[in-house]
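Omission of a single protein chain aside, the complex is shown with its protein chains in their original locations.
First chain written, first letter: the chains are A and B, and each begins at residue 1.
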Amino acid sequence: MVPVSYYVALSAILFTIGALGVLIRRNAIIIFMSIELMLNAGNLLFVTFARSFEQLSGQVFVFFVIAVAAAEVAVGLALIVAVFKSKQSIDIDEVSNLRG
Amino acid sequence: MQDNWLFIGIAVVIAAMLPMLPIAAARILSPHRPNRLKNETYECGMETVGDTWVQFKVQYYVYALVFLIFDVEMIFLFPWAVAYDNLPLLGVIAGLVFIFLLLDGLAYAWRKGALEWS
Partner (left out) sequence: MFLTLLPEITLVVLAFVVLTTDLALDRQSRAFLPYLTAAGMLLAVIFTIVFALPGDKPQLIFGGMLRHDWLTFVFRLVFLFGALATVLFSAGWERVARRGEYYVLIITSTLGMMLMGASADLVMLFLAIETTSIPLYILAGFITEDDKSTESGFKYLLFGAMTTAIMLYGFSMLYGFSGSTNLYWIAGALMSGELPFISMMGTVILVMAGFAFKVSMVPFHFWAPDVYEGSPTPIAGFLSTASKAAGFAVIIRVLLTAFPLEAFGGVDWTMMMAIAAALTMSVGNLIALAQTNIKRLLAYSSVAHAGYILMGIAAASELGGLSVVFYIIVYLVTNLAAFGVVAVAERTLGSNDLEAYDGLSRRSPALALVLLISLLSLAGVPPMGGFIAKVLVFAAAVEANMVWLAVVGILNAIVGLYYYLIVLKRVYLFRSEEEDKPVPIPRPSAVALTVCLIAILVFGTIIAPWFDYSGIAAGALF
């Protein structure tokens, strides 16, 4: 069996990639995908620990996270389309007008 | 421990070789006589008209969103259905309430025209 620390390292790498993606990329869709990566890093940890503790609660948590992430993405895509219709762009720097 | 990794390493090498070998072999062995017709995208079918990067109509996207939501709710119904026989009455009712709320959402999407194709 692969030791827990390997999964933890993998999830830390996934989380870092996601976080860097959110901070560096400017395309709204790619930012969303990076956020999904961060969420899934958390999911991976939950499943890993649930397995090593031989519990179900961590796995149930992941179910809920998946459902919530889907709802968040649906709302996010709807908002992106709304923004795109008026601005013809989804680059978050070009879209931003509220400043001050 | 070390052995496991050795096998994984061998598997990776073999897995990489499998597609690379035929491609390389084809490159080396096959005759190379290009012409205009052969270089077209699929060598067959229609020529594309205009730019390939067209935007999809917005209807697809509303459909996709509705599908996305209802599809994911399945993961809660599946364990409920599997464990149905052993559930207490309260658990059955909770599942029914959940389905009922989903139906309410469907009725809303329907009434607001999210399922119309126009």
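A few points about this structure:
Quick note on the criterion: contacts are C-beta pairs under 8 Å (C-beta built on N, C-alpha and C of every residue); 3 or more make two chains touch, one makes a residue touch a chain.
Given the structure is predicted, the values throughout are model-derived calculations rather than measurements.
Taking every chain of the complex into account, the chain not shown here touches A, B. Checked against the hidden chain, the listed residues B:Tyr60, B:Phe78 or B:Tyr108 yield one contact partner: B:Tyr108.
Seen from subunit A, the chain kept out of the figure touches residues 8, 11, 15, 18-19, 22, 28, 31-32, 35, 38-39, 41-43, 45-46, 48-49, 53, 55, 57-58, 60-61, 64-65, 68, 71-72, 75-76, 78-80, 82-83, 86-87, 92, 95-100.
Considering the complete assembly, subunit B touches the hidden chain via residues 101, 104, 107-108, 111.
Convention: only the chains that are shown with their structure count from here on.
Centroids of subunit A and subunit B (each the mean of its C-alpha atoms) stand 18 Å apart. Listed in rising order, the residues of subunit B touching subunit A in the complex are 58, 61, 65, 68-69, 71-73, 75-76. On subunit A, the positions that touch subunit B within their shared complex are 63, 66-67, 70-71, 73-74, 77-78, 81.
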